[in-house]
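Below is one structure; the comments refer to it alone.
Only a single protein chain was left out; the remaining protein chains are all shown in position.
Chain IDs A, B and C follow the sequence of writing; residue 1 opens each chain.
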């Protein structure tokens, strides 16, 4: 199940996004994704609205984006009749990104099992690691 | 260091909040806190803007709120000259809350060390557990 | 599925154990369990063989015991036809226990779902918290 739309303009022209997400797309994002030679990549440009009192990007924003990056990387693990929900997530905060920086996230599927999909990934800010994360998604069937 | 302000009206009248947080307060929140007979508690009312494509509260919103709940519970571990930053966070998703539900988070300090503060907590929706989480905060000195 | 045996003598006389576990019982343990007024509890007495170079109980020993404590707490979530395997585990180290101390672990089931059982728990040494942990177990059917 993949309701992606293509971005028509701006910095992320040509990238894809999921626009049926009130929190992730409308409120916090939009977040974008595409596949390049290294595999699936998620991205957004950090803004002042994403920051905490110290002026760096809020950990909750990074974790929201990391959750998005999990689904970007895992989407080929799901077919037309199934989808995934996050069941566990763990992370370590390495650096606080600054507004204006390009935030990218790459995750890799470690195991795509019958019930669970396991992934790990890293978020970078202008190429420097800022969040390490792992997650597992549970596979659910779409009722027809 | 605690720049709390008191809420003057609405459902959370009399609660406190931190309003110097562009992401946590202005964009995603506001989130509120107070101390009751069980200890520190964080809360907000889930809205449609907090949801994912399935219509339940987005995991990233819950994790942002959990991070807030960590600081609510840990704030007595920091004095006028120190503050904390999240260094690790792990969570398990138990249930997806619905818009309209009261989301509450309680965390407890397991150890307040010289360098690190360790906590665990649970987020509930109308009293039912929806997120289990743990985190550690690193203690930093405010440079004078 | 529960192959428990009752301990006949020694400090843990009257407690139960699982003795079909080469690593957990024969090599590292035995570890013991029972149910008291506060619920299921796991226990063992720390020895020199459980320590690291600093003379405190090795983190790997504590995590092995925590995994045992997960199954002690979750065993009522499984019936005669099902069993569980650990799929995720996270922990924070609060203090290093000393040889001679009584190590106890209590975990609580946060959700017993159709596919996954989620738990959290704490290990103590002579009553003081030394490891905070969470885990999820996947439910598997015993093939008949």
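Simple rule for what comes next: contacts are C-beta pairs under 8 Å (C-beta built on N, C-alpha and C of every residue); 3 or more make two chains touch, one makes a residue touch a chain.
All figures in this text were calculated on a predicted structure; none of them were measured in a lab.
Enquirer: Per the definition of touch given earlier, which of C:14, C:39 or C:60 contacts the omitted chain?
Expert: C:60
Enquirer: Hey, which chain B residues sit against the chain that's not shown?
Expert: Within chain B, the residues touching the omitted chain are 87-88, 90, 115-116, 136, 138.
Enquirer: At which residues does chain A meet the chain that is not included here?
Expert: Output for chain A: 88, 90, 92, 94-95, 110-111, 118, 120, 122, 129, 132, 134, 136.
Enquirer: Kindly note down the residues of chain C that lie in touch with the hidden chain.
Expert: Within chain C, the residues touching the omitted chain are 3, 18, 20-24, 26-28, 48-54, 57-61, 63-65, 67-68, 85-93, 96.
The working rule: only the chains that are shown with their structure count from here on.
Enquirer: List the interface residue numbers of chain B and of chain C, divide the shared ones by all numbers used, and answer same when the ratio is over half, different when under half.
Expert: Looking at both copies, the contact residues mostly coincide.
Enquirer: I'd like to verify one number: the distance from the centre of chain A to the centre of chain B, where each centre is the average of its C-alpha atoms, in whole angstrom.
Expert: 22
Enquirer: Take the average of all CA coordinates in chain B, do the same for chain C, and state the distance between these two points in whole angstrom.
Expert: That pair's centroid distance is 30 Å.
Enquirer: Residue numbers in chain B touching 2 or more other chains?
Expert: Within chain B, the residues that touch at least two other chains are 88, 90, 92.
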